[in-house]
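One protein chain omitted, others in place.
Showing subunit A:
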């Protein structure tokens, strides 16, 4: 399966298992979603379980919270993460705090799916990576898959989770892994082990990272599309790096991270999002606090620049093989 099919399959499996699971969003119903992620679901489960909504993100999330309070398990879609901001009040002030402020009387078991990330010439409003806005909010969980297998297993866990989850889908790797070499032919998931996806029910626990490559020279923390870009850059550089796909940003798999950095003595963080107060800052501070005496080099962050996501200059902005390769040299220079 590709990642879209895996996401579709996760919703299909969960709708089949739990009649309280409902899917809603702009164009998700009859049409099956602008990325086809909900294709066929309305036909299979009916219009009261899979339905199109008005174009109002605050309404989509607000209504989903009310449905959750009733006892449903809504899976609302925000068409692009760049358009999630109108729903911020409902997510931050309401969904994230409902359990806390009502001492558990009401909960918001939502899974907010949204395509995110760049590398598709999406320009300023189809490329953003706003994960750190959500990781800053207590009460929300934030999950980002890097393969179709993970996407399905994680999404099923999110839908079953009783806390509100932001599930960002890296749209650059919907159809195939992307190593950052935009000038090479596109790959698809059929030749990647992460593209082997069981058709039935399985879950990947939230809060558990995946070590996608073991190594002892440097620990690289990444997620989403960047997992593949990093893997390719590491192979090119011939460095025995340990690559950790975080998968869940909150709650973070601290044990896997700390164990790895203590082993390697070096830590590099890679994300597409802009640098200042990006999630990398939190990762860097956390690693610094817990692995200080094991660090043999400053922690490096390789990120998008602190600019809006540009259209024509996309490959100068995107933290691709060149920038990661330079950073690998930098962090290994005294090794």
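A few points about this structure:
Basically, a residue touches a chain if its C-beta (ideal position, glycine included) is under 8 Å from a C-beta of that chain, and two chains touch if they have at least 3 such contacts; residues count from 1.
Going forward, contacts and distances are computed from a predicted model.
Its record in UniProt calls the unshown chain "2-oxoisovalerate dehydrogenase subunit alpha", which is the match among "2-oxoisovalerate dehydrogenase subunit alpha", "2,3-dehydroadipyl-CoA hydratase", "Energy-coupling factor transporter transmembrane protein EcfT" or "Cation:proton antiporter". The hidden chain makes contact, of the residues A:99, A:126, A:171 or A:247, with A:99.
Listed residues A:9, A:90 or A:284: the one in touch with the omitted chain is A:90.
Remark: the omitted chain is touched by one listed residue; of A:124, A:162, A:188 or A:307 this is A:162. On the side of subunit A, the interface with the absent chain consists of residues 22, 48-49, 53-54, 56, 58-59, 61-72, 74, 86, 89-90, 93-94, 97-107, 138-139, 141, 161-163, 207, 250-252, 254, using the contact rule stated above.
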